[in-house]
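Omission of a single protein chain aside, the complex is shown with its protein chains in their original locations.
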Amino acid sequence: MTFTTEDLQRLVAAIAEDIAAARDQLCELDGAIGDGDHGLAMDAGCQAAAKAVGELDAEIAPTAAFNVAAKAFLNAVGASSGPLYATAFMRAGAAAKDKQVLSDDDFLRVFAAMAQGIQERGKAEPGEKTMVDAWKPAADAALDAWQSGKPLPQCFEAAERAARAGCEATSSMMAAKGRASRLGDRVIGHIDPGAASALIIIAAMAKFAQHHDG
Amino acid sequence: MTFTTEDLQRLVAAIAEDIAAARDQLCELDGAIGDGDHGLAMDAGCQAAAKAVGELDAEIAPTAAFNVAAKAFLNAVGASSGPLYATAFMRAGAAAKDKQVLSDDDFLRVFAAMAQGIQERGKAEPGEKTMVDAWKPAADAALDAWQSGKPLPQCFEAAERAARAGCEATSSMMAAKGRASRLGDRVIGHIDPGAASALIIIAAMAKFAQHHDG
Amino acid sequence: MKKFMNTAETMVAESVEGFVRAHEAFVVFGPERKCIRRRHLTLGKVALISGGGAGHEPMHIGFVGHGMLDAACVGHIFTSPTPSQIITAIEEADTGAGCLLVVKNYDGDLMNFEMAIEMAGDHHSLDMVVVSDDIETSRTGEGRGRRGVAGTLIVEKILGAAAERGMPLAELKQLGEGLNTRIRSMGVALNGGTVPQTERMTFALGPDEMEMGVGIHGEPGHARQPFTTSDAIIGHLCETIAGDIAAAPGTKALLFVNGLGGTPPAELYLSYNSARRFIEEKAIPVERSLVGTYVTSLDMQGLSVTLALLTDEEIVLWDAPVATAALHWGGIP
Partner (left out) sequence: MKKFMNTAETMVAESVEGFVRAHEAFVVFGPERKCIRRRHLTLGKVALISGGGAGHEPMHIGFVGHGMLDAACVGHIFTSPTPSQIITAIEEADTGAGCLLVVKNYDGDLMNFEMAIEMAGDHHSLDMVVVSDDIETSRTGEGRGRRGVAGTLIVEKILGAAAERGMPLAELKQLGEGLNTRIRSMGVALNGGTVPQTERMTFALGPDEMEMGVGIHGEPGHARQPFTTSDAIIGHLCETIAGDIAAAPGTKALLFVNGLGGTPPAELYLSYNSARRFIEEKAIPVERSLVGTYVTSLDMQGLSVTLALLTDEEIVLWDAPVATAALHWGGIP
């Protein structure tokens, strides 16, 4: 398979759609252990990214599209998720550098770079009850599957499965990053909102890889 | 009859006692059309006056006793009633000037001077829903009775009757002085607290004149 | 009732003590704590003195300092200080040129200040300016006229600057009285204040009600109305105050939005934004502004809008340096 900027436009639009559908639920999760705005922030960021990327000329290179997404997300959101996802998109852009079309391999490296970017920006380790608990295992699982020769859709299936497990695992974690880190054991029993939205994004990417036949 | 400083000490103590008994009721009246502190203010003022006058050497002249009462009342109370009654006592002192003992005639002039002092200090006319509506008719009635040859106890009976009528009449008045003057016709149906406490004081003076046999 | 206090009886004394300690660099207590005065007085300057009930903080003690008051007296909550307190302030602050007493227009305050003047007048040159800026009470057309509210700050600031420049007593009084005719205020409350002694709200409003035309002692206003947008509320206040003073040609407006105690700065600035728009729509040029919590009614949620029409000379006096706890400006390049 290969991925063009046009494909990416559809992907970002699909992500934005799924996040929009989960907006209230994400706010509710954030209301329990944060400040209740995660759904609003993610929705605003994804809509802005989808709009900005959607308006691009399809001839533009993927790297530029990712950078446009980063900037749009960043300007739309002042919350923690703003810099985290803006960094993810910027690293995606760097990973896609100099390519006009992305191969499966490129696409996986883009995915891994996003996870890496989030982790570097937030300085969070797995187990600290953040979106990293979804992103990091997902990226690791996808790379593992790729290295053992699985085709891209199956790599993303593995990623989605790992993200779901990671997301669910946050429920029993204490928080060591973000607003929730100030609540001590009051956070036990609550899923991290950032991990929940990460799962939605990763699932959208998996679906996209599934149905994509470039 | 004659009145010594010792008599005045008993009179002020009697006034203070009656006002103390009416404290809550006066606050309630003031709560309806004022700021609810009239009972506290009158109680504090009268207690202070009674204490200060009570501590005086009985040899001291009545004029000095009235001035002591004025000062004590004034220092104890910052409300409207402070300057009003302090002025009343100061004028009483002036009316008793140079006497070591007060005659009935002196005592009546003291009473009239108190009413006069209150009116001058507050610049209120009868009909403006203030304590003047009790004091002015009371003083007028006492002087009238005196001029038509009535003995002092009967003069004060007349004064008390007039004060009571004046006090009750405030209920149907609009207020043109004091806090109540800002409430428009919301004050109709409420007795003026200052008129109510004035009645108590005048009644205490009448009782005193009644039982006094100097 | 939840307030930061120990006992209702000691609340005022403890709060004033805290004030003096926090600002000990430039204020001190007078004898027996009957008044608060500047630490350093200026010889031969007319002393500006004010006072009133507690519950309006930072007024008046927060206005003691260079360029404003020389001394201030604090009474019980919503109660005038006594003549004895006022006389102490006079004795403390008079350095030879006499004292001007700035009094808010309430019977209780007036009578207590008048008595103080009578009692101390033999030994001091004394005079009085009565501030009556509240629009509301002019409506009843009765009594001793309008109440004195937030506009008092403006009178005290401008007279303070004039006194600092050496203006004599009689002229100061004249300046104050002229000024008073060109200041109007009106207040609105979203909730009453709670009086510590009674633990009761001065008035209680429903979740969708507001009280229009309130004063600063928890007196009810002239109407209870449904709560609405700040544009509608502030529009009504501005309409009323601007309608009550004719903008003489050449006068310039000072627009002052004052918090009544429980309203946060962000809402005051938002309300100022509305007010500025409404006043300017009336072709009244707003040349100076003040926004903040200066003249309060305990913890009342609400605000007042004050419009003052000033001459050029008064603007200069408004701009002159002032260094008090609550107002402080000027003197920095």
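Think of it as A, B and C in the order they're written, each chain with its own count starting at 1.
Following the convention adopted for this analysis, a contact is a pair of C-beta atoms (placed from the backbone, for glycine too) under 8 Å apart; a residue touches a chain by one contact, two chains touch by 3 or more.
Source: prediction; values computed, not measured.
Within the full complex, the chain left out of the display is in contact with A, C.
Among A:84, A:195 or A:209, only A:84 touches the chain that is left out of the view. Check C:48, C:190 or C:284 against the missing chain and you find that the one touching it is C:190.
Touch with the chain that is not drawn comes from one residue among A:37, A:133, A:160 or A:192, which is A:37.
Here the missing chain is touched by one residue of C:58, C:151 or C:215, and it is C:58.
Within the entire complex, the positions of subunit C that touch the omitted partner chain are 1-7, 11-12, 14-19, 21-23, 54-55, 57-58, 62, 66-67, 190-191, 207-208, 210, 227, 229-231, 233-234, 261-274, 276, 289-291, 293, 296, 298-299, 301, 303, 321, 323, 328-333.
Although one chain is hidden here, its contacts on subunit A can still be listed: residues 35-37, 41, 74-80, 82-84, 86-87, 121-123, 174-179, 181-184, 186.
Here is the rule we go by: only the chains that are shown with their structure count from here on.
With contact taken as defined at the outset, there is no chain that touches subunit A as well as subunit B. Averaged C-alpha coordinates give centres for subunit A and subunit B that are 83 Å from one another.
Mean C-alpha position of subunit A lies 57 Å from that of subunit C. Centre-to-centre separation of subunit B and subunit C, using mean CA positions: 33 Å.
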